[in-house]
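Have a look at this one.
Every protein chain of the complex appears in place save one, which is left out.
Moving on to chain A:
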Amino acid sequence: MESTAKKRRCSFNKDWETTYHWVKPVQGDSQRVFCEVCQSSFSVSHGAPERSGREFGSRKPRREEGEPRTEKMPLDQDWTAVYPAATPFRAGSVPLPVRMGYPMKGGVPPEKKGNLELIKIPNFLHLTPAAIKKHCEALKPFCTEWPSALDTDAKCDEHFPIKVECTDYVSSGLSVRNPSARIVQLKVKLSILNLDDHARKKMLKLVGERYCKDTDVLTITTDSCPLRQQNYDYAQYLLTVLYHESWKTEAWEAEKTVADMEEYSWEGSPSQKNIMDMLLRMKVAGEGEGEEVQEQLLARSEVQEYKDSVTRLKNEGDNESSVLQYKEAVKKVFNL
């Protein structure tokens, strides 16, 4: 029925229904037909439907999707069998009513079926406690027993004060080597090391961020060398060098200014000068200049209290209680 020399537009022909069983007429528009396979309509004003070759039996009818696996999952199933390795999220395999995504106006986060957000992110469904247990069981034949004498943390710290941590990586790929395996982390508590006051302050300044004040642990992480052996040696070397250097006193350390001090020390500070000045002017200790007057003033309990409160304010920073303490101390000094 095709004709290249047609001069008029085609319209729906009843015979097409028998020839192509997927064709149905469209109401109201004789120039279009409806295709049941792809559930859409297209125009036939330029000729018979078979022009659109894609319809012509090349498409298999879409089959029904079955019910998802979640319906058939028993409650006491072995989850490690569902997700044995790291795989992207499969909505049909995870029996949880998870929702993820931005809730549009008046709506809720979209459901898990066909949710790209859930597929994009990494999931740890393959690392449930049961799975971890299985991994441990599998690794046990390759491990040795933990020594029974080291049953508490304190004992471990006492006998093995320096802890070295390295990680091994297993993967299946073209190469077994993993560059992250060279990282070595060395942890040691500073209380174990024999450091005096100056050495401790210098050590803290040298290491900077690597020291944690809450747990008193110095962590040295080395990854500059290509091999783990080299990194381990380097970390040990760093620890030795830090220890020895912090004991030495250099000539330029004498130039330490007030801004470098770790803690606030009241002696010689502007605060001390101020209060001394004030007390002298108030002529509290009686007439006379000189050292004894100063010492007399210093020995007074109000001045000691004032000194404590200022030191606390400066070291701790501001908070309500330290400011109140300061206020009480100042009031006492002025006898209010």
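The working rule: a residue touches a chain if its C-beta (ideal position, glycine included) is under 8 Å from a C-beta of that chain, and two chains touch if they have at least 3 such contacts; residues count from 1.
One rule holds for everything that comes next: contacts and distances are computed from a predicted model.
Here one chain is missing from view; checked against "Small ribosomal subunit protein mS29", "Geranylgeranyl transferase type-2 subunit beta", "GPI-anchor transamidase" or "Vacuolar ATPase assembly protein VMA22", UniProt names that protein "Small ribosomal subunit protein mS29". Interface note: of A:215, A:240 or A:274, the residue touching the hidden chain in the full complex is A:274. Residue-level contact of chain A with the missing chain is found at 269-271, 274-275, 278, 281-282, 306, 310, 313-314, 317-320, 323-324, 326-327, 330-331, 333-334, 336.
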